[in-house]
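All protein chains but one are shown in place.
By written order: A, B, C and D. Residues from 1 in each chain.
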Amino acid sequence: MTTIIFWIFVLFTVVSAFKVVHSHNLIYAALSLLLTLFGVTALYVFLWADFLAGVQIVVYIGGILILLLFGIMLTHKITSIQITQLNMQRGVAGASALGILIILLWMIFRTPWFTMTSSEPLGTVREIGILLMSDYLLPFEVASVLLLAALIGAAMLSRKTE
Amino acid sequence: MDVLQNYLVVAAILFVLGIYGVMTRRNGIAVLMGIELILNAANLNFVAFARFGGMNLSGHIFALFVIIMAAAEAAVALAIIINLYNHFRTINVDEAGKLRR
Amino acid sequence: MNIFLQYTLLIYLLPLGAFVIQILVGKRLPRQGDWLSISAILTTLALSIALMAGMILDYNPDFREEFSVTWMDLGDFKISMGFLIDNITIIMLFVVALISSMSQIFSLKYMEGDPRYSRYYAYLSLFTFSMNGIVLANNLVLLYMSWELVGLSSYLLIGFWFEKDSAANAGKKAFLTNRVGDIGFFIGIMLLFTAIGSFDYAQIFSGVADGYISGSVLTLAGIGLFMGAVGKSAQVPLHIWLPDAMEGPTPVSALIHAATMVAAGVFMLVRIFPLLTPDALILIAYVGGITAFFAATIAITRTDIKQVLAYSTVSQLGYMVLAVGTGAYVAAFFHLLIHAMFKANLFYCAGSVIHSMHHALDRAKDHDTDAQDMRNMGGIKIRMPITYRAMLISTLAISGVPLFSGFISKDAILAGTLALVERSPQHSLLVVFGFGAALLTAFYMFRMMYLTFHNEPKRPELTPDIKESPTEMLIPLVILGTLSFYIFYTLPNWNPLSESGWFTYLVPARDSVVPGHINLSAHEIEEGVHHSHFTAMILSLLVAGTGILLAWRMYLRQTLSAEMWARKLRPLYNLSLHKFYVDEVYEKVLYRPFLKLADLVAYLDWDLYDKYIVNGVGRLTERLSKFSGDTDYNGLDQGIIDGIGRNARRSGIVLRKIQTGRIQNYILFAALGLLILIILQVV
Amino acid sequence: MDNLQSIQYFWPELIIVFTLIITIFVDFLYSDSASYRTGYWSLAGLVISSLVLSIQGIDVVTTLFRDMLAYDPFALFFKVIIAISTIFIILVSLSTNEYKNTRVGEHFILILVMVLGMMLMVSSIDLIMVYLAIETVSISSFILAGYLKSERRSSESSLKYVIYGAFSSGLMLFGLSILFGLTGTTKIFEIREVLINIGGDAQFAIILAGVFILAGFGYKISAVPFHFWTPDVYEGAPTPITAYLSVAPKAAGFALIIRFFHTVFTDTGALTSTSWLSQTALPWPEIMAILAVITMTLGNLVAIQQDNVKRMLAYSSIAHAGYMLMAIPMLSGEGIQAIMLYMLMYLMMNLGAFFVVIVVKNKTGGETFEDFKGFGWKMPVVGVIMSIFMFSLIGLPPTAGFIGKFYLFAAVIKAGPGFYWLAVIGVINSVISLYYYMRVVRMMFLEGSKQEQTTLPGTLLTVLLICLAVPTLLLGIYWAPVSDWVRNSLMFFTQGL
Partner (left out) sequence: MLTHILSWLIWLPVVGMVIIVFIPRERVDIVRIVAAVATGLQLWLAIILWTQFDPEVGGFQFMERLKWIPSFNIAYTLGVDGLSLPMVLLTPLLSFLAIFVSWNIKQAEKGYFALFLLLDAGMLGVFVALDFFLFYVFWEVMLLPMYFLIGMWGGPQRIYAAIKFFLFTLFGSVLMLIAILALYFTCGQTFDMITLMDTAPVALDGVLWWGMSAIKVIWILLFIGFAIKVPIFPFHTWLPLAHVEAPTAVSVILAGVLLKMGVYGLLRVNYGMLPEAVWWFVGAIAVLGLINVIWGALCALAQKDLKKLVAYSSINHMGYALLGMAAVVAAGEMNGNNFAAAQAGLSGAVFQMFNHGTISAMLFILVGVIYDRAHHREIGGFGGLAKQMPIFAGITAVAFFAGLGLPGLSGFISEFMCFVGAFPVFKTIVIISTLGILINAAYFLRAYQRVFFGELNEKYTDLPEINSRELFAVVPLAIITIFLGIFPAPFLNMIRTTMTEIIDQVVTLGGTIGLF
């Protein structure tokens, strides 16, 4: 049962991702990105990463995606949304992309990945919390500084000068 | 469902699509979407590896930071795009081609 | 310090000192310093006469003094400079000193009022200095150096009136033609040095004797040295410069281009005779013979008095070389000595004639007639008696009339030739050359005499103004004219028909040092000469007589019309008139192509190699940079994927080679680069 | 080492952070016109932190924050380089005209963030830290590149920069994830441990990971084929930032490359290691050498064509990256010394060149070769100084540049005849570079003619230029102390502690 659901999600993710890069309409692209992110979230769940799934929902869908949508709205009058947003170098791009994909697949299936069996934990939140406050304290702080910088920068850029 | 490779394949596809998107989109925001795809692919990898690597949480942490970075990046990128738009009414990155003499 | 060394050093250095002072301050000295160099040269004359006297008193054929100092020493490579004084040297020194002083005295009037008067005397002194270098040298280096210096002074003196392009050209021609010979000379020297490791005559001879060098190499070396002589002594095919050299002042022609410098070649051959192999000798003989004959044929048709003398000089030099070739090199030197006297005299006479002609023409305000052209002269015998007599004597001498000096030496040479032919008949052509030349000489010399002095004046209006030259110019004429009598060369022997005397005693023939006795010994040669002496004498008397007779009938009695004969022998006449077209041929086959070659090379170097290859590299780099720039800037996608279209749409400018600014391109390339890297690493 | 204990070795960075916060608040108090004063604050902070840096003991070698950072002389060296260049940049941004009528407060704040990021970059030994550091640097540099909002070039360049940066960091991230998947850890030493005895099947994955990561790093040092952003951003960004980008992040990037590759992909994991990790089965030396060759050749060749000096310098900086890459394949101590030394020399001459561009722009308002015409006659001092920088960039004695190149080539030659071809290409490249560098000199002196009255740039600029030119000359004549310093900074820690 879960397997089927899993495959459904996989399919769902991939297809919507495909839409993201293919839809002629930015809004649709954004929406299909939303779906993709959902799909990924689901996969996180399958991977026992409940906390990350949450973060994904909150930050990505709640934050980034909304940002993108805002961006679209701000930079296009509603009427002009329909204009095609594709450029022409698909041929080469597609080819190289395909090439990379093949290479990747080859790699994936012939590499002895580092594996270790383990039972599903009750939840990762606590551990992650502890890790963040102990082992990964520095990255945590740095990230905060970075966010601060991004904040200032973004503010600076979008501030009206005149 | 609990086979590592499945997830990796999905990630790979997302990754490639992301690259493709970045390469083919003219609209800055669309390009950003492509990048988001790439980042997600990477994250998926991390989490998958974490899961099959004996629930090694550093993978999760990595993914977590990646998400944060993504957010920051998106914010900045959008700020830039909007600024460009406000000043010059275009966000088509290939029209940002006036660096010519 | 040894007296000979003292004398020779003085003889060597006095003219140099004169030259230096003259060139530096000559103009500011009273009389522009001519007295300076004249006194210098007279001193040397006195000294060399003293040496002469010493030699006569000593009367020792084997007299020989040698002095040398190391000039450079690099350990194994040493060069020493020094003097070799033997009878030949002393005689030659005397000749040089005598003629030089004659010239300088003669020039007092001849060059009077020339803007570069002091320069002229400086050059003369320089010449004497370098000529003495040749004479005194005991090694090939000093010889070669003086050799070139002589060339320099002749260059300067020929081109003395450099305003005239002809003069400047003549000077250059002389120098370059000599250089051609000198190259051979130089190669010869190097061959000898490489084999023997020394430049000194003595050591070279002993080295040859010890067989360090032999066979064809030795022959080559000999021929190489001989080439030097060919250049200096104006032998065929390098004779072309001497006639042109007559552009120089006449005293110079007398000194350099008749008596001394041109004789240097012969002198050198005499010095190195012992190492010449038979093959080399025979070549030399032929060159000499040919020169003697053909120069004579050319002389027949000259109308310029100095040209006649010039070609006769060439022809006489040919005689000397021929003599060396036949092995009778003493005879050659003998002739050198005698020829120096009468030929110089002839030139002075010509000089004095020309001088007076000039005056006459100047009086007549006539500046376009050539003062040297015999066709404007004639009938001035009574006007210039002394000149006439002096010239007549010398002419008799050169034509080989008994009682006059020329007869004995020429006779010796012809005898030598005959002897050679008797030994090896296949070379009988040489005899023809020898006697033919003798005949022609007699003919054209008398032709000159008649045209110049006898008959009716061609330009009667000039005759009153033609008068005998001033004393300064007559002194040399008298002295040298006197010296054209045989007696001075054959004392104590009074017989006018035999050359034996102090000279033949003091300058004995030496054996060749070439190993293996392939050369005849001096004695054998002596034998041959004696044997054929009588026939030679008879024949030479005959031919001389015929020559004179012909000239007499053609130009004095005019019973035989020269024009008629000229018409009869038109082709020959033309050949002679145009000097066998040698100059023209050289012009066509040598100079022109050579200059063309030079232009070609320069073109190759500058307009092809540099412009295209060297700068091509640069341009290639730029091309590369353009290319990489393009690929880097707008790269493939612009080309492959509708770049033009989009560019046109975007900026209305068709594909400009500059940044498109399209990030996608970059990313595409990054991806491609990625792929490439991956593939690079996998395979 | 534990987080708390680590603090004592972390002061410089901490000071930066404090300054950051202070400047943010201070910046509120200033009006737009006065906001440049923020610069002084940040300057003060930087000076203090670099003082602290200078007194920090180089004998200590340890890891900080639970193996997040390495604390070692190597890192210290690069931190110093970063600090120095930043100080110069802040000073010059106070004296350029480009920031007239823009509020510059944030400018300095962001520079501080960047400094922090780079300092982390040069010392991070955990993949997460690596990623974070790179992102920190990138994001702040995106904004700085686009700082002149009203200038189209600037904004465009920042757009390119951000997209390109995000993309390549994405690639790198993917690579890192593969590495993580192979080894199950993010600590580079542990990674090496695993890699050393990993099966041959993993090779391909390692290759991919390596390449992807190379993309991320290569983009920081703008090595071909990840250099495409460089010319545009360099030309578009405000000149002080261009100068900064051409030096500091490059240095950080090199530090990172050296540390990362030497730790992860070599046999002993120390800078003293002499051969690449055999498991990777990669012809690493050849790859790196080829990268170097392509990078320098392309940089030089394209630079010839530029008409804009700034852009020319952009390509030249690519070329110089290529020169420095030459020393990577050797994996020898000399190689790394050479890179570090070169970095130092490069810092002075390149900053100097850009500063002169600023001077020219202040005077003529342009930055093309045309604008340099006769400049040597207008401002002789600047002209001479610029010539010095150009000669140094060409690598002619007696300038610092020559010494740098000398050490690089020495390192290559030392590696034996196998790499002579690399050296030959290198020198030929420097001959090519002569062409376009001399073009500047030519424009300044040979074109144009004598002027009657000559001027000087502003005092501050003059001082800065002299401060850069004098060492450029002196180090060309006597550089023993520097090279010793470099050699001492080359101790590197293995995971022994």
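By definition in this document, contacts are C-beta pairs under 8 Å (C-beta built on N, C-alpha and C of every residue); 3 or more make two chains touch, one makes a residue touch a chain.
No experiment lies behind these values; they were computed from the predicted model shown.
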Visible contact partners (per top-of-document touch definition) of the missing chain: C, D
Residue in contact with the excluded chain [from D:L53, D:I109 or D:A423]: D:A423
Contact partner of the left-out chain, one of D:W11, D:Y40 or D:Y435: D:Y435
Full-complex contact with the absent chain, from D:F260, D:Y323, D:Y346 or D:W479: D:W479
Residues belonging to chain C that touch the chain removed from view: 23, 71-78, 141, 144-149, 152, 155, 159, 162-163, 165, 168-169, 171-172, 175-176, 179-180, 182-183, 186-187, 190-191, 193-194, 197, 595, 597-599, 601-603, 605-606, 609-610, 614, 618
Contact footprint on chain D, counting only the chain that is left out: 391, 396-398, 402, 406, 409-410, 413-414, 417, 420, 423-424, 427-428, 430-431, 434-435, 438, 442, 445-446, 449-450, 478-480, 483-484, 487
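Everything below uses one rule, namely that only the chains that are shown with their structure count from here on.
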Interchain centroid distance [CA atoms averaged], chain A/chain C, Å: 102
Whole-Å gap between the CA centroids of chain B and chain C: 96
Cα-centroid distance, chain A relative to chain D, in whole angstrom: 31
Where chain D touches two or more other chains, by residue: 128, 132, 135, 139, 142-143, 146, 149-150, 156, 159-160, 163, 167, 171, 178, 181, 184, 204, 208, 232
Residues of chain C touching at least two other chains: 646, 659, 661, 663-665, 667-668, 671-672, 674, 678
Chain D-touching residues of chain A, taken from the complex the two chains share: 103-104, 106-107, 110-114, 116, 134-139, 142-143, 145-146, 148-150, 152-154, 156-157, 161
Touching residues on chain A, where the partner in the complex is chain C: 87-89, 91-93, 96-97, 99-100, 103
Parts of chain A lying in touch with chain B, wherever the complex brings them together: 2-3, 6, 10, 13-14, 17-18, 20-21, 26, 29-30, 33, 36-37, 40, 43-44, 46-49, 51-52, 55-56, 59-60, 63-64, 67-68, 70-72, 74-75, 85-87, 89-90, 93-94, 96-98, 100-101, 104-105, 108-109, 113-118, 121, 124, 127-128, 131-132, 135-136, 139, 143, 146-147, 150-151, 153-155, 157-158, 160
